[in-house]
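One protein chain omitted, others in place.
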């Protein structure tokens, strides 16, 4: 198997199976767990300036990397249970953003709040 | 390039470059955008029972797929700016969970709140 | 002063002033801090069933009470900086919900996802 996301999804399913924890892994519960981990990620950045957030010291970066790992695990597990291909879903939203925010209109725009995806 | 995550990261970087939106894409701002999208994802599940959340109607599933796509886009963009390999970070956390929650001790455990990752 | 929210807002302002931490307390940063604390609150409930969440053991309830306190502190501080009266803002949204979800139409409704506020 060469798809790294699918490999991770399989490891996560096996992790739950071995421990008989599947009953905890409902989509509702996993969405909450994802929100909890994203809360921890946001907390790492809350008092930093924009500049500081782009130049993390190694200790903070290591904690942030751990939170990104937690977020990814819950996201991949949730998508797997719902039968959603995350990268295809992301690509579809990005296709839509590319059409909606055409370069000619939006380049150098002074709009304060351009979304990445609408 | 065969890594689908790296491919998406490159598309997202190009999307921002073309529109000159890189100045909005600080790690701090992207962490906030990620939190906003996860909020939308959680909202899809908030009034559903556990059973309903595991058996979404096609209309809800389509909306959830869109939210998962948004979450993935911001997560991949954020990790790219920080130089973090999401799947490696996730695998490291899962390694740790496998050691911490060994199968012999935790299988069939009546513990109410086993985390996927500690 | 008899308004308990205003009293708390004043205590929080004094707390920041004494420590010269006002520069950290931008609305943007406080919104992030609020999201971080709500993430901790959600995490307390993530693996519980609906029934368990309505009948917390005393230890969990004490932790939840602490998280609710944290959320309240950041919410009150943020609203104070923006000049928003939280209870008036909440009442206005509830007025709107009462009109939008009239009792005759919505009582006993089988709708799966009635919002408290639209």
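Just so it is clear, A, B and C label the chains in written order, and each chain counts residues from 1 on its own.
The rule we apply is simple: a contact is a pair of C-beta atoms (placed from the backbone, for glycine too) under 8 Å apart; a residue touches a chain by one contact, two chains touch by 3 or more.
Please read all numbers here as calculations on a predicted model, not as lab measurements.
Among the chains on display, the ones the left-out chain touches in the entire complex are A, B, C.
Seen across the whole complex, the unshown chain contacts chain C at 2-5, 8, 11-12, 15-16, 18-21, 24-29, 31-35, 38-39, 41-42, 44-45, 48-51, 53-54, 56, 61, 64-66, 68-79, 81-82, 84, 86-87, 89-94, 97-98, 101, 103, 106-109, 114-117.
Touching residues on chain A toward the chain that is not drawn are 28, 31-32, 35, 42, 46-50, 52, 112-114.
Along chain B, the points of touch with the absent chain fall at residues 24, 29, 32-33, 35-40, 42-43, 45-47.
Quick note on the criterion: only the chains that are shown with their structure count from here on.
A straight line joining the Cα centres of chain B and chain C is 25 Å long. Each chain gets a centre from the mean of its Cα atoms; for chain A and chain B, those two points are 3 Å apart. Residue positions 32, 35, 42, 46-47 of chain C each touch two or more of the other chains.
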